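Below is one structure. I have some questions about it.
Here the complex is missing a single protein chain, while all its other protein chains stay put.
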Amino acid sequence: MSSTTPPAPAASPAPAGAHSAAPAGTPLLEVSGLTKHFPVMGGFPIRRRIGAVQAVDGLDFSVAAGESLGLVGESGCGKSTTGRLITRLLEPTGGRITYRGQDITHASRRQLAPVRSEIQMIFQDPYASLNPRQTVGRIVSGPMEINGIGPPGGRERRVRELLETVGLNPEHYNRFPHEFSGGQRQRIGVARALALEPKLIVADEPVSALDVSIQAQVVNLLQEVQRNLGIAFVFIAHDLAVVRHFSQRVAVMYLGRIVEVADRDQLYGNPRHPYTRALLSAVPEVAADDAAPPRERIRLAGDVPSPLNPPSGCRFRTRCWKATERCGSESPPLVRAEGSGEGHLSACHYPEDVAALTESKGSRGTKGVTGSVDLEISKEP
Amino acid sequence: MFRFLVRRILGAVVILLIISAITFLLFYVAPRDPARLACGKTCTPQTLALVRRNLGIADPLPVQYWHWLQALFTGRDYASFGRCPAPCLGYSFHYHEPVLGLILNRFPTTLSLALGSAVVFVLFGVGAGMLAAVKQGRTVDKVASSASLIGSSLQIYIVGLVAMYYLVDQWHILSRPQDIPLTQDPMGWFKGLLLPWFILALIFTANYTRMTRSQLVEALSEDYVRTARAKGLSRRAVFFRFAWRGAMGPLLTIFGLDLGGLFGGAIITEATFGLHGIGALSVDAVNNNDLPMLLGVTLVAAGAIVVLNIVVDALYAFIDPRVRLA
Partner (left out) sequence: MSDPMSSTPGGPFLSVRDLRVHFSTEDGIVKAVDGLSFDLGHGRTLGIVGESGSGKSVTNMALLGLHDSRNTTIDGEALLDGQDLLTAPQRELERLRGNKMSMIFQDALASLSPYHTVGRQIGETYRKHTGASRKEARDRAVEMLAKVGIPQPELRVDDYPHQFSGGMRQRVMIAMALVCDPALLIADEPTTALDVTVQAQIMDLLKDLQQETGTSIIFITHDLGVIADIADDVLVMYGGRCVERGTKQEVLRAPQHPYTWGLLGSMPSLDHPVDVPLSPIPGAPPSLLNPPTGCRFHPRCAFIEQVGDGLCADAQPPLEVMDGRGAACHLGPAQRVEFFADFAGIQPN
């Protein structure tokens, strides 16, 4: 890490833009109109570009220093692509990515080098993302070597510290990945990501490949890391409960677009986008007690349409029970709907009612939604 | 499917053009005088001058190539030597004949040898591989596996001669290798090629035993094979309808890649058994400084491989709907 920045403060979870070197009020990471289209080849008789998979299509969001932003959505919604775009593992097709005031959208390798050490990534598969022929010591010190960083006391000491931070035995410095269990491997991945004292970690489904009991260990570890080291997170996951647990702010994606973004309580307690609401209602839950009123059940029909040929207008309209002609012709902007709280943005022409959902947690969905073929609402027996 | 084939054929034409251009270039930019190389062993100064004029050596290389390409469609006159009718692949100044006719005369022998031995090694190799896969870890598997290892380390020209000595000369089990056209005497054709087929197939059989076994073992561990068992189908039905179907695609791909090697092996086999295929023709061409003939043989062999590869691709698409419908 460069000598101009003080060691990361042991900050409270409160987003702390003040610690950033950028002028106050500037978010750590700002993304506007971010787009990634993958070309599709085909045609006859000579193959050529015939279309594009619109994996990510015009995203706007920002991440404050020390904050955790959750990205949730079903497969094909573009959440992983987004993670790869902001770490610049993929080249954006359009839009702008600004990191601490610096435009890195199309930055060259050389320009990116200092930024790369501050933005780290944690991957889903703890088996595939560690080189099996390297010792844990080499894996964790790798980023320091590549960036030519010699911490005081030497790299080995730093690695041992890191291993201890992530809850591994520092004595395991010379072991190989295959000697560890899945959860421990993910801890090695976390240690590697922490090696350069990053300001932002992009975690792409970091716990979904792990067993339930191990998941919780890693979630807790990441939470400690985020709180104690003040590192900002972009937390990509499909599990809504895990995201809610980990992220202060959550963005829901559908077919390459953000349909709703809000702080955690707003999003889970008062979803304004029908998709968010449907998604929440589909999560199977062990209810806390039998006395709790039954949860609302919204069943979306069908699957997510192909991103190769997404629906016009609002992309959710083909599965939405509220869709009208307007939804097909006019793409709803991501705005603060009437009645929404500060920073609560949703992209829907007909946002969900506020009142019905905010009374109390237990009474979610007591008001039915009417008039739809695709929707069936029923109560659990 | 139709689109797929058309696209593959267009691709093949492009590949053949590139091969011809490269071969042309290689032969003509060689440090030695191409006319001298083309003229043949019995080359008088007069013929050399004629050859030089007829080949258009004075022209720049692209123009020469263009003329050569044109000749494919329009034919070409070689003045006092004679006319080379379309499709003209070149004119042999050694034989005083267009090369294509000579090659096509010899080609059936090579093709018979290559494809015949392919039938042999597919039957035996795949059969042994299947057996080994079914009896995984048992004696049959171990014998098949070690036999295939020995087989693949054998050399055609040694085994060929040894086999000929014992099987033909000493024990009179097989008849002496010779090339009788299939159209003339099918039985003679079969008998004459039987030994070369087996010898050429030997190295391939070993490979196919190993590959069939590993492909089948992999296919047998596929989830859809487990599903088929869970449906109550018998082991036999599961093996042939599901596992074998899954192993077939990769084997076919490997077969396509092996075609080049097969033709190469056929040429060695011809030399070993004194058969008159295009192998012998190209050896003669080298000895006689017959450059146009070499060029023609290279192209015909390349063409055969490309065409067979299209057939293989079409078969693959037939086997695997994911390719067909993609």
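Lettered A and B in written order, each chain numbered from 1.
Throughout what follows, a contact is a pair of C-beta atoms (placed from the backbone, for glycine too) under 8 Å apart; a residue touches a chain by one contact, two chains touch by 3 or more.
If you're wondering where the values come from, they're calculated on a predicted model, not measured in any experiment.
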Residue among A:252, A:278 or A:348 that touches the chain left out of view: A:278
Residue in contact with the excluded chain [from B:68, B:204, B:242 or B:263]: B:242
Listed residues A:131, A:181 or A:329, member touching the removed chain: A:181
Of B:42, B:155 or B:227, the residue in touch with the unshown chain: B:227
From A:36, A:155 or A:244, residue that would touch the chain that is not displayed: A:244
Contact footprint on chain A, counting only the chain that is left out: 74-75, 181-184, 211-217, 219-220, 223, 238, 240-242, 244-245, 264, 268, 278-290, 297, 299-304, 361
In chain B, positions touching the absent partner: 136-137, 222-224, 226-235, 241-242, 245-246, 319-322, 325
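Here is the rule we use: only the chains that are shown with their structure count from here on.
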Length of the line joining the C-alpha centres of chain A and chain B, rounded to whole Å: 55
